[in-house]
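Excluded from the complex is one protein chain; the other protein chains are retained at their positions.
Chain nomenclature is as follows: A and B, assigned in order of appearance, with residue numbering initiated at 1 for each chain independently.
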Amino acid sequence: MLCGWTGSARATEPPKAERRDAEKPKVEHPFDTVRLGAWGSTWAGTRLEGLGSVAHVARPALDLELAVRRYFSPRFGVDIRLVGFPAMRDDNHGYLRGDIGIDVLFARWDGAAKGGITGVVGIGGDAGRYPFAGRAYPRLGLHARVHPGPSSTVEVAVEMLPVSLGVDGRVVQHRSELSFGWSLFQAGFRVSHAFHTVGAPERTFMIQELGIFLGVGLLR
Amino acid sequence: MRAGGALGAIAILGVVATACSDEPSPVSSDMSSRDITITVAIDGTAERTRVSGYFATPSSQVRLVGGDTLTVVTETTARHLALRDSTFQIDLPPYGGPVAVRLTRPEGRGGDVEARARVAPPFVVRPPDAARASAPVTVTWEGGTRRDFATTLSLTGPCITPQSRPLGLDTGSYTFNAGELEKKGVAARCSVTAKVVKKLDTAVQSATVDFPITP
Partner (left out) sequence: MRFAIVPLLLLCPALACALVGCASDSEIRESADVVAADLGMAVTVQSNGNTAVVELQLSAADYYPLQISPQEGLVLDAPGAPTTAFAVLGDRAFLTVATTGSTFFLRHTRPDGGRTRTLELPPAFVVEAPEKASRAEPITLRWTPNEDEPVAIVATSSCFTGSVGRRLERDRGEYTFSVGDFRIAGTPECRLVFRVTRTLATRDGRDSVTAHQVRTVTVESTP
């Protein structure tokens, strides 16, 4: 399944200059990313009110994000993401999220749109605006990245947070993201669904978030 | 500058995309029984017993839906109640005894919620014969109710000194001393209202009578 990024299928001997380049240590992995930007989103749904009642909530949100993915070997990398925005005055819109994980590249392909698929295993934690925030969680995810051109990327990421610690009740969250890169410019969409089961009697409250991202990609 | 503009545009998009709200749900099916408190008040007279009250819930505009029903239950009757702006009111025939206002709920909402009260039996106040402010004035009513009811007798009128008597013991009669009702500088005949109130927490049973009084 795992195949060479630059063509193990090449039949002819490369020219001398190319060979010299190939012998140099490769500092940049095709999945390496440093992304900096801002998310604008809306989140809406239900939350616990009182001891077991329902409140409807709908709010906008603004977040700054720094995402770093760095491969330290052809197959393994580390994935770090910091997302948040400080609380303004006495509002409750402040939020901070930190995720860290190990990326494993387990499929890659060549061709006109070369790309690959990585799996992510990690942990994270958040605090702030959401009713389900204030927790630590494990992360399981899949990222698929395609390079349609030499300076463009399309990436799809899905992630599941199956359990949580530190918050009342149980939280299960799905996060999905579709992002594009053209040279330095980065843009993306995200969808998140969090299911928070809590209260007496126990109910499952759902918060859905839709957001767009604009930023710069310092690598790729 | 461009980056700042982009951030601003994202924030505006977020705000425009949805109206900000964070409201407790007004429908009862979204409420846990543990978040519902029913407060009941009873105002009873010899003509009717008015049962009223309100729901204290996360929402101030609760609507009963999804199988939640509100009933007032006495020893003689059970009647459905409508909830309007989290409040209810119903007039029942004259009654004395326990009253329960019960929110009956389907499974999974935390169980039924109930508020109880006890109202004294209806009674009437009898006026004195030929009352004179300069002589003892005796007011009588059906007394002898349980000691946990607080009984108060009051007398008001334009030609007397108003009187209020929280009674330690409800014997069914009370005598005002001679001259106690006299008002300085007023020596005229007028109509006096005697009111007896028997109260236990928020349940009140009262009776009034008007009678003439002379100096």
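Annotations for the structure displayed:
In this section, contacts are C-beta pairs under 8 Å (C-beta built on N, C-alpha and C of every residue); 3 or more make two chains touch, one makes a residue touch a chain.
Every value quoted in this text rests on a predicted model; they were computed, and no experiment measured them.
All shown chains touched by the missing chain in the whole complex, by label: B.
If you put the hidden chain back, the residue from B:Cys20, B:Ala82, B:Ala130 or B:Ala178 that touches it is B:Ala178.
Where subunit B meets the missing chain, the touching residues are 147, 151, 161, 165, 167-171, 173-175, 177-180, 182-184.
As a convention for this text, only the chains that are shown with their structure count from here on.
Averaging Cα coordinates per chain places subunit A and subunit B 59 Å apart.
On subunit A, the positions that touch subunit B within their shared complex are 38-42, 44, 46-47, 49-62, 199-201, 210-212, 214.
By the touch criterion stated above, subunit B contacts subunit A in their complex at residues 6-7, 9-15, 17-25, 30-35, 57-58, 108-110.
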